[in-house]
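For reference, the structure discussed in these notes is given below.
The complex is shown incomplete by one protein chain, all other protein chains being positioned as in the whole.
Showing chain A:
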Amino acid sequence: MRSAFRPLTRRGLLTGTLGSAALLAAGGTLAGCGTPAAQQTEEGCVSEDLSGTEKKLAFSNWPQYMDVDDDDNAKRPSLDGFVSKTGIQVAYTEDVNDNNEFFGKVQNQLAACQGTGRDIMVLTDWMAARMIRLGWIQKLDKANLPNVEANLLPSLRNRPFDVDNHLAVPWQSGLAGLAYNGRVTGELRTLDELLTRPDLKGKVTALTEMRDTMGLLLMSNGHNPSDFTSSQFDDALNKLKRAVDSGHIRRFTGNDYAPDLAKGDIAACIGWSGDIIQLGFDDEQIKFVVPESGVMLWSDNMLVPNKATHKANAEALINYYYDPAVAAQLAAYVNYICPVQGAQAEMEKIDPELASNPLIFPDEAILSKARVFMALDEKQEREYETKFQQVIGA
């Protein structure tokens, strides 16, 4: 069709729109040249606390990390206890599935000093350390946390990333060690067995959390994960690489190894104590092993991010969970290591068997073998994480 007006063709339109859009966007973004620093300071990013007027709180936690009623999964007895005691409404969300994924979810807001809509989030040591390093976490007021002051386990005080104990409060702690399904394979004692025993080939998983997997490997080589050198790390990584390349290790997982272990698709794995105890209730053939060479100790920490507007409410909740009776109620359900002193005595009243379980209230024998992964700076973190990711395939 010929007319005075040039007809609009699809291709012409596409080129035109895309071209002008690209130009426009190019002008806009390239002028910005890069990204701003994500580092925040206490003076630069000030948060307001509306707790006085707003009786509410948004709490982000991992799945299955809170006690639920046996009859009604929608009821959470300890949390409901908090609500009725304080009148603070808690919006409880199980949206932390993976530290890295969660970091991706909140990093843009926190890097720009904006609210995430969350007042408490629960993240593992190393992620807590990273966020603290970036200045994204609010300082807690110790005057509001008398229970924490009194009851926090001594071994969890003054940790390298929070020497003054006012940024991160452990929610639960746990061990990373070995686990196996006795229906599929025989007893497993060491990490070397896990990585080389022929009957386990292709039926082994390890954790995507670098610190847990690599910590265990370092210890199996006789090195200390709290203090190691770059070449020791490389040695341990080579050991892992051999097991991956030969197809011995099937997959690297987050929490999702648990159903596979229960089904018997995997025979043995590197796993977390709490998951394994829970699986063990349904099937006593599923067992957790503390390797002779040592076991990794980690915590998940309650953090109050910048611009969270209910800090005092959050402190009330943190303090509430450090009441030994409440802590025992929670520990009886989640079965991780309880960071609250005095909870063991309370647990005697709820379930004496759990009170004597060394994976919930660890004894000296286990604590002496437990190590915490070295605190890494940003450069080390990237170096080690990149090497590790290359071995686990990504």
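The definition used in the following text is that a residue touches a chain if its C-beta (ideal position, glycine included) is under 8 Å from a C-beta of that chain, and two chains touch if they have at least 3 such contacts; residues count from 1.
Everything below uses one rule, namely that contacts and distances are computed from a predicted model.
J.: Considering only the chain that is not displayed, what protein name does its UniProt record carry among "Fe-S cluster assembly protein SufD", "Cytochrome bc1 complex cytochrome c subunit", "ABC transporter permease" or "L-lactate dehydrogenase complex protein LldF"?
T.: "ABC transporter permease"
J.: Sort through A:Leu50, A:Ala325 or A:Ile392 and give me the one touching the missing partner chain.
T.: Result: among the candidates, A:Ile392 touches the missing chain.
J.: Please identify which residue in A:Cys113, A:Val244, A:Ala312 or A:Ile350 touches the non-displayed chain.
T.: If we include the chain that is not displayed, A:Val244 is the one touching it.
J.: Considering the complete complex, identify which of A:Phe59, A:Phe82 or A:Phe252 is in touch with the unshown chain.
T.: A:Phe252
J.: Residues on chain A that touch the omitted chain in the whole complex?
T.: Against the missing chain, chain A presents residues 1, 3-5, 7-11, 13-14, 17-18, 21-22, 24-26, 28-30, 33-39, 100-101, 103-104, 107, 111, 133-134, 202-203, 208, 244-245, 247, 249-252, 260, 263-265, 378-379, 382, 385-386, 389-394.
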